[in-house]
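Please find one structure pasted underneath; my questions will follow.
Moving on to chain A:
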Amino acid sequence: MTWVYAVTLLILLISLIVGVWRVIQGPRLADRLLAAQLFGTTGVAVLLLLAELQSLPAARDTALVLALLAMLAAVAFVSRVWKVRPDSEDRP
Partner candidate 1 sequence: MTLLMILQSILLISGALMFLVGSIGLVRFPDTYTRIHALTKADNVGLGLIVIGLIPASFSVLVTLKILLIWLLVMLASALSGHLVAWEARAQQVPLKPSEGESSKETFSKRELSTKESSDEPSD
Partner candidate 2 sequence: MNMILSPIPWLLVIPLAGAVLTMLVPYHWRSPASVVGIFTQLMASVVLWYQVTHYGPQFYAMADWQAPLGIALRADGLATLFILMSSLVASACAFYAHAYLSLQKRAHFWPLLWFLWASLNGIWLAADTFNLYVGLELLTFAAVGLVAFASDERSLEASIRYLYAALLGSMAYLLGVALLYGAQGTLSMDSLAETWHWGPTNQVAVTLILGGLLLKTAVFPLHTWLPPAHGGALTPVSALLSALVIKASFYILLRFWIEFQIYQFLPSLSQLLGALGAGAILWGGWMALRQTHLKMVVAYSTVAQIGYMTLMFPLLVAESSEASLLAYQGGILMLLAHAFAKAGMFLAAGNLIFCTGKPDLVSLAGMSRYRPLNIFAFGLAGVSLMGLPPSGGFNAKWLLLQSSFMSGQWWWIVVLLLGNLLSAAYVFRVFAYTYQETDALDTYKRPKLSLELIALGLSVGSILLGFISVWPLEMISLPGPVMEALP
C-alpha cells in the first residue's frame, strides 16, 4: 500500500509545480492568489497522505490548520490588496 501513497504524493507534488506556473504567469493578482489557494488544498491532501505514509497522526492536525487558514489569505487579499485601487494590474 505504501507505494500507492507515494505515487499519489508524487502526482500531487507535480501538480503543485504546475500550479507555480500560474503564479508566475499571472496576469492578474487574482490569478496568482487562486493558484496559491490550490496550493493550500493540495498541501492538505499531501499532509493527509503523509500522515498515513509516515504514521504520524499529527500531520492531520497540520492539515486541519492549513484548511482553516486557507481562506485567511484570500480574505486578506480581497479586502486589503485588491480592494484599494480597482484598476490596478501588476506587470508581469
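Basis for inclusion: all candidates are chains of the complex that A comes from, given by their letters.
General remarks:
One rule holds in what follows: contacts are C-beta pairs under 8 Å (C-beta built on N, C-alpha and C of every residue); 3 or more make two chains touch, one makes a residue touch a chain; residues count from 1.
This one's a predicted model, so the numbers in the text were calculated from it and none came from an experiment.
Here chain A touches just one chain among 1 or 2 in this complex, the one numbered 1.
Remark: chain A residues 1, 4-5, 7-9, 11-12, 14-16, 18-19, 21-22, 25, 27-28, 30-31, 33-35, 37-38, 40-42, 44-45, 48-49, 52, 57, 60, 63-64, 67-68, 70-71, 74-75, 78, 82-83, 86-87 touch candidate 1 in the complex.
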